[in-house]
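My questions will all concern the structure given below.
A single protein chain has been removed from this complex, and every other one stays in its place.
Presenting subunit A:
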Amino acid sequence: MEQILANGVYLGSQYAMIALGLTLIFALMNVLNFAHGQMYVIGGFVTYTIYGQWGVPFVLALVMSCVTLAILGALIEKFLFAPVIKGSAREESTMLLAAGIAFFLDAVILLVFGEKQRGVPKIVDGVFNWDFRIIMPYDRILICMLAILSIVAFIGLMQYTKTGRALRALAQDRTAAQLMGVNVDRYSMIGFALGAMLAGLVGGLLVTITGVNLGMGGPTSIKAFMMVMIGGAGVISGAIWGGIILGFMEAIGLALLYQYGDITYLLIFVSLMIFLAIRPQGLMGKPWG
């Protein structure tokens, strides 16, 4: 049981981080960013290149991943999403654009980083073993703690800074925020950059554990959407709870249901369908949007 709890905490923390960026972008711009997984993958590859290939310290590589993705996110918002949102009232326009960006980034990743699975040297050696009740490599413990710290820092940024207040105002009511003097265009770009940066951060953190490859983008986006749907689209606390719930469901399912084959995700999807039928707005979402 202890091992299941430990796995659940670890999976939950990394999933929550993946979902945070996606839900932030949705909250601010009502955009379902299908390219979120690809941004995560690029973050992983940037850290792989800078830390794994060039030998630059891991923390610096992580910062470079965040900066790269923040710039990429800002450019994507300014030159792609902002014009489409202004020019089209139909929500599917941004969905199609996001899907197109996902395919484009997949192609770019293949060209630049190749088709192989990539990994980096462990940042901490050794395994924590508590009498075989909990076995957890130290690097996972460190990444889990860093993920939790990042989530706390993100919440702090959103709660206690001027930028965070502006972003929250934008998420609550775009028109009202504009009337109160918030520069909507500027903060939309900052918000998108922040969401992409979170994807880059988690990609850079997890490349030390899971490695990274070209094909991880799509499945990562799907998992992120599941977490957002569980927690409630566009709600920061919802994304965190969605990640933690999915992490624990996965850890418990894999530990207890293994003898029945791979039915964990089948049950998760069935549960999700039933849950959404009862509460379509998710745990923390509001029915009116």
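Throughout what follows, contacts are C-beta pairs under 8 Å (C-beta built on N, C-alpha and C of every residue); 3 or more make two chains touch, one makes a residue touch a chain; residues count from 1.
Just so it is clear, contacts and distances are computed from a predicted model.
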{"item": "Protein name, per the UniProt record, of whichever chain is missing from view (\"Acyl carrier protein\", \"Leucine-specific-binding protein\", \"His Kinase A (Phospho-acceptor) domain-containing protein\" or \"ECF transporter S component\")", "value": "\"Leucine-specific-binding protein\""}
{"item": "Of A:100, A:114, A:156 or A:280, the one touching the omitted chain in the full complex", "value": "A:114"}
{"item": "Of A:54, A:104, A:130 or A:258, the one touching the omitted chain in the full complex", "value": "A:258"}
{"item": "Listed residues A:60, A:127 or A:176, member touching the removed chain", "value": "A:127"}
{"item": "Positions on subunit A contacted by the hidden chain, ascending", "value": "3-4, 7, 10-11, 14, 52, 106, 110, 114-122, 127, 129, 132, 135-137, 140, 206, 209-211, 213-216, 218-219, 250-251, 254-255, 258-262, 265"}
